[in-house]
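All protein chains but one are shown in place.
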Amino acid sequence: MKLGPFPIWPELAAREAAGVDLVTLLVLAICSFFALGVLCFMVFFLVRYRQGSPADRSDPPTTNHKLEISWILLPTLLSLGIFWAGAREYARLYQLPETTDLALDVVGKQWMWIVHYPNGFKEINRLHVPLGQRVSLRMISEDVIHSFYVPDFRVKHDVLPGRYTYLWFEPTQVGQFHLFCAEFCGTSHAAMGGWVEVMKPEDFRRWQEGPQPGDPAQRGKLLFQQYGCQGCHQQGQLAAPRLENLLGSPVTLESGRTVVADEDYIRRSIVNPNADIVAGFQALMPGYEGRLNEEQILDLTAYVRTMGKTP
Amino acid sequence: MIFTYWMVWLVLMLLLGLTVWLSSLSLGMWGTLLALLIACIKALLVAVFYMHLRHSSGLIRLAAGAALLWITFLFALSWADFLSR
Amino acid sequence: MSYLTGPPSLRAWLFTRDHKRIAWLYLITISVFFAIGGLAATLMRIELATPAGDLVQADIYNRLFTLHGTVMVWLFLIPAIPNTLGNFLLPMMIGARDVAFPRLNLLSWYVFSAGGLLVLWSLLAGGVDTGWTFYTPYSSTYTNSHVILMAAGIFVTGFSSIFTGLNFMVTIHKMRAPGMTWFRMPLFCWSMYATSLIMVLATPVLACTLVLIAAERLFGVGIFDPALGGDPLLFQHLFWFYSHPAVYIMILPGMGVISEIVPCFAGRPIFGYSYVAVCSMAIAILGFLVWGHHMFVSGQSIYAGLIFSFLSFLVSVPSGVKVFNWTASLYKASIRLETPMLYALGFVGLFTIGGLTGLFLATLAVDVHLHDTYFVVAHFHFIMVGGMLMAYLGGLHFWWPKMTGRLYNESLGKVSALLIFLGFNLTFMPQFLLGYLGMPRRYHSYPPEFQIYNVLSSAGATFLAVGYLLPLVYLTWSLFRGQRAEENPWGAHSGLEWATASPPPTHNFREPPRLEGQEWGAAPLLSSVRL
Partner (left out) sequence: MIEEQFEDLEQQQQAYSLGMWIFLASELMLFGGLFLAYSLGRFTHQTEFAQASLDMKRMLGALNTAVLLTSSTVMAFAVDRGEKGNWKGAARLLLITAFLGLVFLGIKGYEWHEEFLHFKVPGPHFQGDAGEQLFFFFYFTLTGLHAFHLSLGVLAVLTCAGLARYRPPAEGSPIMMLGLYWHLVDLLWFFLYPLLYLIGTRP
């Protein structure tokens, strides 16, 4: 919701969101009552009893047990009411329902989210989910604590190393919604985010059943993202050589040799990267021998060929 | 005074012997609890007799008890989490 | 012969055992740290004026907010009121010549400074990028910044806290003047006692937590890192067992200051004295039972979450009672809006908002959404800056004539109080909205739809910065050129400190004070003092 240039309320894009907002509004109402009450009394007293005003000041009371007891009891009772409302909603948010329509596995690592679908699809920093269906997440971290947070769904849960945590939601609005990492996790914490894309169920089915993209370069791009290659091979990153316009250009190696980066060089650099270290870089990249099949390497090479060329 | 101190010493030594003997039995978790219970009794004896808690003011007793109460806070609420995850 | 006109050499100051001089040593030290922490905040606010991370890189930004948090929490907020105003006033308020252990008091300052230097060293060595919370396993295994050095600094600083707390507790128990019963003590002393209790019982747990982090980093022992067989939530339990009560170390002294300023400028005794006094103790004790509300989304068990949420609501009540009593103290009053009173009223308003927004975070379901967002940042800045810092400045202005024997420029004082109040609101109000919209904290770049509030916030921070610089200028000026202050320049009617000269003599009173007559609350205290 926006008011002029000011956004004032996040989208209500999941079924739980309304419940949470309702509790928020309840707390807001109670808090406003007290805040405004204190403010009104303060302003009233400040005006009426300012120094030199003609108000009656005889015998100012210094203690009143009835008053004290009542302003101890009233807030206590009200806050217990809030506690109860919040606790009920919390139990609903954090207890997985008996059945869910889509169960995803989420792995957090510095600094990306990897999402596994039941049908074997894998996505990075993006979740495709169907509208109006219950989605459950089983989450774990590979390194430090992260926190899976979708503000428009009002859901958040820390993602711990060494132990699964769970979260569920039921999207009620088609569109793209921010996914954030909410627990500080290191240098690129702010970049560890992405989108949750809510699709109509039929669109989701099409997306899920449809073939993986037919273009080899497209498939290669997906692999590139899945394996986190862009973590190092990306603009602004200093850890690994740039890949833009690489194919066909000469490369100086650490050994002083110069080779032309042909397709065989690309393949060699994927399966056994330490064989040809580029001058000025360190042997950081793991070898992918046995982890990628030849088809996938072909797809990756096709993608590398397109890099740096405007489509 | 001399008698009391030596008696306390004797009881402490006997309790030490008891602890060592108990540890040679296979009591599992109960063994640990018993050992801790005995340690508590020993600590209490030292505090009451050697540290003069017996003759101390209420304030001093409060200070001595406070830390125990606060350690209880720490353990009770932390374990409330560890045990119910 | 005042305490200031004693031996003026540097040696005499550095080896002084006079609580009033030690207060000055602390005042100067924490002002330096405040400036360092404030500088870091300024850089962060400039960076956040635009969505992209353009002024500094992510790594630098992470080091900035860690520096800001660490320095402000441990090197400014925690010692701010207890070690400056508390040190200066507490013995005087209870009619004592000094604290119970003056040498320990001085040692506390040396230890504090040594810890502070270690923290600065870690900054110069390249800084730390874990946030002031040092969450594991990031801090213990993954980061390659100077965690151990900074942890060592905080560890050392902790001893100064313990020494001060111990000293104050013994002082209050054993050093009160004849007739100074517990319920005759100024409310500031009650709040100091409650604060000291937390310092003594919570700080050691922080010390052992820091040792455990260092051990995991140095030896690879699996205490917190699951990859080594540890439990990361154990760290959070230990850390917040200290750090939540530490929040009350920061705010309770502020409440004490306000409880002195309000009745003075209202020209009447405080309303509900005994309730305010007892609430300080209630906050100190209940405050130890609520640390788990920092962990509602951390993977803590749901049942533990329920317990901690319930207890968190209970601890909010005594704070509320205090606010009600301060407000009621304005009834049938004769209110003068001098600078300290402006700060005090600002405190009451901002603390009310800060406290009430805490209820949102104590509410389990709402906290799931708000945890680790800017809402939390806004909430605790309302308490720490809107509450504690306002109280500190208010107290500094209130007791400045007593500490220095000089009066500051009243109109400049009022201007800067208003500037700070407005700047503060402009800085932190928008952050509540940012938080509910979902902007996570500790982000050095953010989606463009959040920019408008960030711009407002950065603009407010500018006013705030000017507001903090002004008092530095006119208070320093007043040291040399200010008008001489008399014994009781504000016409205060409570607190023995007003019954001695400004600035006070070395042993505070020419003759030990003696109190007679009715208990507090019924009659203004000063009328019962026999000097």
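When the chains are written out, they are named A, B and C in that same order, and each has its own residue count from 1.
Note that a contact is a pair of C-beta atoms (placed from the backbone, for glycine too) under 8 Å apart; a residue touches a chain by one contact, two chains touch by 3 or more.
Because the structure is a prediction, the values reported are computed rather than measured.
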* To do: Would you mind listing the shown chains in contact with the chain that isn't displayed?
  => B, C
* Asked: Out of C:T16, C:S122, C:T203 or C:S457, which is the one that touches the chain we can't see?
  -> C:T203
* Listed residues C:D98, C:E260 or C:E497, member touching the removed chain -> C:D98
* **Option touching the unshown chain, where C:K174, C:R481 or C:R510 are the choices** => C:K174
* Who touches the missing chain here, C:P51, C:G179, C:G222 or C:P505? -> C:G222
* To do: In the full complex, which bits of chain B touch the chain not displayed? Write them out.
  => 1-2, 5-6, 8-9, 12-13, 16, 19-20, 23-27, 31-32, 35-36, 38-39, 42-43, 46-47, 49-51, 59-60, 63-64, 66-68, 70-71, 74-75, 78-79, 82
* Write the list of chain C residues that the hidden chain touches. => 96-102, 162, 166-167, 169-170, 173-175, 200-205, 207-209, 211-212, 215, 218-223, 228-231, 234, 237-238, 241, 507, 512
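The criterion applied here is as follows: only the chains that are shown with their structure count from here on.
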* Asked: CA centre of chain A versus CA centre of chain B: separation in Å?
  -> 49
* **Averaged-CA centre spacing for the pair chain C and chain B, given as whole angstrom** => 37
* To do: Determine the centre-to-centre distance between chain A and chain C, using the mean Cα coordinates as centres, and give it in whole Å.
  => 34
* Among the residues of chain C, which ones contact at least 2 other chains? -> 233, 299, 302
* Among the residues of chain A, pick out those that touch two or more other chains and give their numbers. => none
* **Residues on chain A engaged by chain C in the complex (per definition of touch)** => 5-10, 19-20, 23-24, 27-28, 30-31, 34-35, 38-39, 41-42, 45-46, 49-52, 55-64, 67-68, 71-72, 75-76, 79-80, 82-83, 85-95, 110, 143-145, 147, 149, 151-152, 154-158, 160-163, 165, 178, 180-191
* Touching residues on chain B, where the partner in the complex is chain C -> 59, 66-67, 70, 73-74, 77-78, 80-82, 84-85
* Which chain C residues qualify as touching chain A in the complex? -> 53, 58-59, 62, 129-131, 133, 135, 137-138, 141-143, 225-227, 232-233, 266-275, 296-299, 302, 305-306, 309-310, 313-314, 316-317, 320-321, 323-325, 327-328, 330-337, 345, 348-349, 352-353, 356-357, 359-360, 362-369, 371-373, 433, 436-438, 440-447, 449, 452-453, 521-522
